[in-house]
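With one protein chain removed, the remaining protein chains of the complex are shown where they sit.
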Amino acid sequence: MKATKLIFIMMPLSIFLAFMWAPPAEILGESSRIIYFHVPLAWGSVLAFVYSGIVSILFLADKKGKYTLLDERAYNSAGIGMVFTILAIISGAIWAKMSWGSYWNWDPRQTSITILMLIYIAYFSLHSALKDNESKGRICCSYLIFAMITVPLFIFIIPRMYPSLHPDPIINPERKLKLNAQMRTVLMISLFSFTLLYFYLLNLMNRISFIDNKYKEKYYEE
Amino acid sequence: MTDTNFEIRADSLSKRFNKTLLFKGLSFSIKTGNSLSLTGPNGSGKSTLMQILAYIQKPTRGSVTFFQNEKKLEENDINRYIGFTSPLLNPYEELTGYENIYFVLRNKKDEAKILPLMEEFLLIKHKDKSLKYYSSGMKQRLKFICAVINDPPILFFDEPGTNLDRKGKDLIYSYIESVKKEKIIVIATNEEEEIRLCREDIKIAQ
Partner (left out) sequence: MLSEIFRNLRKDFRVEFRNRAAINISIAFAGITTLAISLTAGGVSFSPRVQSIMLWIIMFFSAMNGLAHIFIREEEERTSLFLRLNSSLESVFLSKLLFNFIFFLILQVVICPLYIFFLQVDVKSPLLFLLILVSGGIAISSSTTILGAMVSKAGGKGSLFTVISFPILLPVLWIAITSTTDALEKRASAGFGNTLFFLAFSGVIISISFLLFKYIWVE
């Protein structure tokens, strides 16, 4: 995946644009710039989760062993997802303090990202508890799939449970955006860069897993 | 039973446990009427090989296939055709001997077969005792009954003589002797007597 090398141009560009080019939002002021990092991070955490889930399905379905190390890939993706999730929660909390006056108030989106984090934590606990078990890959992948199927249910439930303070869904194009064209461009560029960052990191980690696996195979053959 | 022929084919089996390679490239086949002993020093992978043959573990490489009259058997159905004893196999401690056998019994119409078998293996007095109070020799005989009660065409025994006294050994050896013509029998063992029961032998070197 040579294309992910683009990250070295895109990331500095989006940081530059976020701080220098985009105008501050009307009411929120300069603090609104966090949006260019918070939204892409949240998007990345969901992307990583979905990727892990799909790879897990592939892993269980792949009886002939056409792909290698799919469970490791799911694990790597979840690792990046976990970091993205934590960063999204922190940046979100800072933003919440700036605009709503408190770090945490169980807004639906805060709730859903917390649940995502709980799932990641559960997954990693299970993963570490299964350390030397031969069926570790299968059990962990099953858990991810199982979790992925219950997550959409939250989307129906959470809005009914809590009133929202969040700005209108930003990714949803039907709703009215409070961003002007310039801000929207920066946000899109930033979303793109963070997606790239995700794939770049994933690619790196997968390569490490491959090398590690190859090394082990060689080592044990002898 | 005698007119159906079963065959187990093992094709270049290898098994690796983390760091140690147990065996590599084992290929053989056994047919109904034949018996095979797996021998080798402790830790050489006898039990592992047997578990791979019985589909309990997966080999690292290679495959095991079962055939009934040259027709391949489905992996999910294989449990129905095999009987298995092993030190790793533990019946329910909370149940009585009779209940354990009844649990294993596939066709409940055969319930009448339980008592004669318990009689044969000298467990009839203990049939209503919970397994907690069984001695290890009694448990071994009970496990043996559990393996053979459904009259499966393929039998796997991992060290069938462990914990048994002379009398107990004679009982199970004569049972194996009496059925071995119409079944496939695989024994993992290092006991001379048990090896002599079998027609062929596979030695696993360390």
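The chains carry the letters A and B, assigned in the order they are written, with residues numbered from 1 in each.
We take it that contacts are C-beta pairs under 8 Å (C-beta built on N, C-alpha and C of every residue); 3 or more make two chains touch, one makes a residue touch a chain.
The shown structure was predicted, so the numbers you read here are calculated from the model rather than taken from an experiment.
With respect to the full assembly, the chain omitted from this view is in touch with A, B.
The hidden chain makes contact, of the residues B:S14, B:Q57, B:N163 or B:N190, with B:Q57. When the whole complex is considered, the residue among B:L26, B:V104, B:L164 or B:I187 that touches the unshown chain is B:V104. Contact with the chain not shown here comes from a single listed residue; of B:N69, B:N90 or B:S136, that residue is B:N90.
Between the chain not shown and the residues A:I34, A:I145 or A:M205, the one that touches is A:I145. The chain not shown here is touched by just one of A:L58, A:L87, A:I115 or A:L204, and that residue is A:I115. Those residues of chain A that touch the chain absent from the view are 60, 115, 118-119, 121-123, 125-126, 129-130, 133-135, 138-139, 141-143, 145-147, 149-150, 153-154, 157, 161.
Counting over the whole complex, chain B has residues 56-58, 76, 79, 82, 84, 86, 88-95, 99, 103-104, 108, 130, 146 touching the chain that is not drawn.
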